[in-house]
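The structure under discussion appears below in the form of structure tokens.
With one protein chain withheld, the remaining protein chains of the complex are depicted in position.
Letters are used for the chains, namely A, B and C, taken in the order the chains are written, and counting of residues starts over at 1 for each.
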Amino acid sequence: MLRLANPLVVIWAILLVLLSATIAASFVLSGPVGLVVSLSIAAIKSAMIYWRYMHLNEETPLNRIAALAAGLWLLILLGFLGVDYWTRALV
Amino acid sequence: MNFIPLWPPGASAYSHQIDLLVIAFTVLIVALSAPVFILLLVFIVKYRRGKEADRRHAPDRNIPLELSWTIIPFVALLGFYIWSTDLFARLYHPPADAMQIDVVAKQWMWKFQHPEGQAEINELHVPSGQPVKLTMASQDVIHSLFIPALRIKQDVVPGRYTSSWFVADKTGTYRIACSQYCGSNHSEMTGSFVVMNPADYAKWLSLSSNEVNLAAEGAALFRSRGCSGCHDPGASVRAPSLAGIYGNPVPLQSGEIVIADDQYIRDSILLPQSKVVAGYQPIMPTFQNVLSEEDVMKLVAYVKSLKQAGVTQ
Amino acid sequence: MTDVADPKLEEANVGRVGSTETVAQRVSYLRAGHSLKSWLLTTDHKRIGVLYTLSITFFFFIGAAAAALIRLDLLTPAGDLMTNEGYNRAFTVHGVVMVWFFLIPSIPNTFGNFLIPLMIGAKDLAFPKLNLLSWYIYMLAGLFTVFVLIAGGVDTGWTFYTPLSTMYANGNVILAASAVFIVGFSSILTGLNFIVTVHTLRCPGMTWGRLPLFVWSIYATSLILVLATPVLAITLVLISLERLFGLGIFNPAIGGDPLLFQHLFWFYSHPAVYIMVLPALGVVSELVAAGAHKPIFGYQFVAGSSIAIAALGFFVWGHHMFVSGQSLYASAAFSFLSIAVAIPSGVKVYNWTATLFKGHISLDPPFLFAMTFIGLFVFGGLTGLMLAMLAIDVHVHDTYFVIAHFHYIMVGGTISAFFGALHYWWPKIVGRMYSLAWGRVTAIFFFIGFNLTFFPQFLLGYLGMPRRYHVYPPEFQVLNVISTGGAAVLGVAYVMPLIYLIYSMCYGKPAPNDPWNATGLEWTTPSPPPKHNFEALPVVDRPPYDYEIEMRDEHV
Partner (left out) sequence: MSDARPVTDPFTDPLQQHRAAMMGMYVFLGSEIMLFGGLFCVAAAVRLAHAPEIVHASRALHFGIGGLNTAILLTSSLFVALGVESANGGRAKITSRWLVGAAALGLAFLMMKAYEYRMEFTEGLLPIEGVHSRYADDVQHLFMNLYLIATGLHAVHLSIGILLLIALSFRLAFGSIKLPERAIVLVTAGLYWHLVDVIWVFLYPVFYLAR
């Protein structure tokens, strides 16, 4: 049943490789750089899950937007929260 | 005085500038809304159903018109934005020679501490013509110090210092209110704000005599709470000396460099593990539930006074 | 069944005496079942809309009763009627009930539910069972709220600010937060249903450019409902856990930050203001076009501004925090963006004004309510701009100026639009006409009562009377007495429609399909509509608000 050529399985393998990459990176990198790298890897992993496991590859552009809008919308909250925290100490 | 008061008294140059801004903005409101109201009435009268009128070529779109009523109000508002933001930013920049008064808010009272050590409750006496900076702390919930006559207001947030400043120029007695809802007796957390000319203020200070000033009270606490055991210059083996640190950069364990301001000194007393000075161990206990906000402010005043001592030596 | 579609027969029926039933009524959704079960287990969007109308009316009067108590108490500077605790509980009930149990569901869940499928030519919403579930969730949350009231109330204000709500307040904070948490799911499900419906169930020919403006505005509202409500939900969970277990996220003693709560809360609650007012803007677009009997001026701009308001509405929450200790730079950015969000609102008002130019204006109740809306909304909106100005906000923040401003939007705006919608679509919903004269009287009472109540509050605010003040300085008494007097007039305007609308249900003349001679698919089907809305799937081949073509037809 489990053909290795099945793209679903290939994606799973890549996801596991990325998981090891993010763990390894956390020992090498630290601070903001480490955070950026680990979140970027998480974003790539989610993108792969969304694209193939969550069928965005076969959906209409409209449904793709519907699926991704909330993730982008969250960046508004994160961004302005960051603006406040970063600049609160400045005058 | 008036049966219905319509405009609050102003007790500072800043308050008059705010009034001017508000009046100008009201003019803008009229300018933006009058065309709507007038045209609505005119059209309703002229184009009542069943009434004879020229209704040929009624338009249902006009791009230049749409763009102009989008852009013109926006540009007008931008001007006001710059004006008001400039006024607002001034509240963040008190003059260096401002007299500092500490404010502690708690359910449901205001406590003001003058630099000379006088403390008053629900009353704030200030000299006219002198910049006054308020450093505010809350003992419990969020309060907000609101002095309508100065057109200023600032939330007082537990866990940190907030500040505001003013130069009152008209003597008199005005109202103080708490404007952030703070529990049962929120509406009774009010007080009076008394602006006196400098001579009267000096007299008031001497009448409400207080033998020790704030820094001296802080010094007493510094000894009685055991801070001196580690932080005195003689005992600086375990803890950094505090002489002359106020207002100067402090290198931290994490590699950051911070300026030792009121907030930093406060955090170092209450959350001592969080910003440890480079080269020292995080061994200081917290004084979170030991010291009141007033005590902390006295200690801050003492640490500040050490700076002056450092300079004179 | 088939002869219902025949307009001549319809006319003939209307011509008869009011007490006899029309053919349309005999087959309408109202007659599709008479048992209580047929209502409580219905998945018909029209019936669910009616259920919502009844339930939000109930909660509206709970909130209004609390408001009446507040205004009565404020007649005198001293707190004579209630204790401080009682007063605080009264305004908290007023806020919580009015915001979450009336204003947010007011137009979307009643008229949105009833009209969206009718307006886009669909049989029902995309997920009818989910729609019913959403009403049950709403009612469950409502019961929680009533229970909070019985159990002694809550005194945090509707804003639940920390650390007051988490460490100091002694009311039923957790119960109240649970009620709001639960009602949030009702909002999310309703918003989701509307979004999917508008995307997938438009009838042939109903392109986005032909969508009624009410549908555009409900669509924009739904986006906010889905994207903002979950943030409120998690924030309320954190509040409850903080209260139960001392979580510390908002507690500075262990490194938390009370301002973080305000950020999360207003990230929901500012867009929530647009949840309340966007549907009202949509209603007014419909009423203005129908009242002027003319295509809406600048359709694209009016439709686009709804989406612009919904999107920009997420970028401005920090203007509730100008004096909170937020960073100067964040405040400056939020102030600028708040100006930007005002522009699309202005665009709508100017377009409505231009719509009246060369129209055929009738002063029927719906149109009068639309005019009331425009007047009050313009004033509320422009004073809102004043509040967006940093330096002005420092003085008037948390004073009665703010109260007056948002009541001009919420009451002057949303409620007058709600009444406008009620008077416009009532014949469609119940199939009977009401007394137009009484409708006009109500609109006038509403306008006068409203201004008497809330205009003095602008003055009070600038004079420096903070909000949520039970005891106030004596020099503010005259203005407060005027305000309370106005509230009494406003109260009359709230009760009057209840009387003549219910009267019309029994004794009103049967309504024709299109009593206002308006365009739109909902007017092509009988009043009240049949169970499946349309006899046959409609096909649209004309632009929206196609009034001029009808005029030409008349002249032919």
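Just so it is clear, a contact is a pair of C-beta atoms (placed from the backbone, for glycine too) under 8 Å apart; a residue touches a chain by one contact, two chains touch by 3 or more.
Nothing here was measured: the structure is a model prediction, and the numbers come from that model.
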TODO: Sort by label and list the shown chains the missing chain touches.
DONE: A, B, C
Task: Sole residue of C:68, C:215, C:238 or C:430 that reaches the chain not shown, by the stated touch rule - done: C:238
Task: Identified contact with the non-displayed chain, of C:48, C:62 or C:125 - done: C:125
TODO: Tell me which residue among C:65, C:196 or C:363 touches the hidden chain in the full complex.
DONE: C:196
Task: Touch with the omitted chain, as defined above, among C:230, C:304, C:473 or C:543 - done: C:230
- [ ] Extract the touching residues of subunit C with respect to the undisplayed chain.
- [x] 117, 122-128, 188, 192-193, 195-197, 199-201, 226-231, 233-235, 237-238, 241, 245, 247-249, 253-257, 260, 263-264, 537
TODO: Could you list which residues of subunit A touch the chain missing from the display?
DONE: 1-2, 6, 8-9, 11-12, 15-16, 19, 22-23, 26-27, 29-31, 34-35, 38-39, 41-42, 45-46, 49-50, 52-55, 59-60, 62-63, 66-67, 69-71, 73-74, 77-78, 81-82, 85-86
TODO: Tell me where the left-out chain touches subunit B, residue by residue.
DONE: 253-254, 271, 273-274, 282, 286
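As a convention for this text, only the chains that are shown with their structure count from here on.
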Task: Mean-CA-position distance for subunit C and subunit A (Å) - done: 38
- [ ] Could you tell me the distance, in whole angstrom, between the mean C-alpha positions of subunit A and subunit B?
- [x] 41
- [ ] Provide the list of subunit C residues touching at least two other chains, using ranges where the numbers run on.
- [x] 259, 325, 328
- [ ] Going through subunit A residue by residue, note those that touch at least 2 other chains and give them in order.
- [x] 91
TODO: Report the residues of subunit A in contact with subunit C in the complex, numbered from low to high.
DONE: 62, 66, 69-70, 73, 76-77, 80-81, 83-88, 90-91
- [ ] Would you tell me which residues of subunit C are touching subunit B in their complex?
- [x] 79, 84-85, 88, 155, 157, 159, 161, 163-164, 167-169, 251-253, 255-259, 292-301, 322-325, 328, 331-332, 335-336, 339-340, 342-343, 346-347, 349-351, 353-354, 356-363, 371, 374-375, 378-379, 382-383, 385-386, 389-392, 394-395, 397-399, 459, 462-464, 466-473, 475-476, 478-479, 548
Open item on the list: Per the contact definition, I'd like the list of subunit C residues that touch subunit A in the complex.
Closed with: 195, 199, 226-227, 231, 259-260, 263-264, 267, 314-315, 317-318, 325-330, 333-334
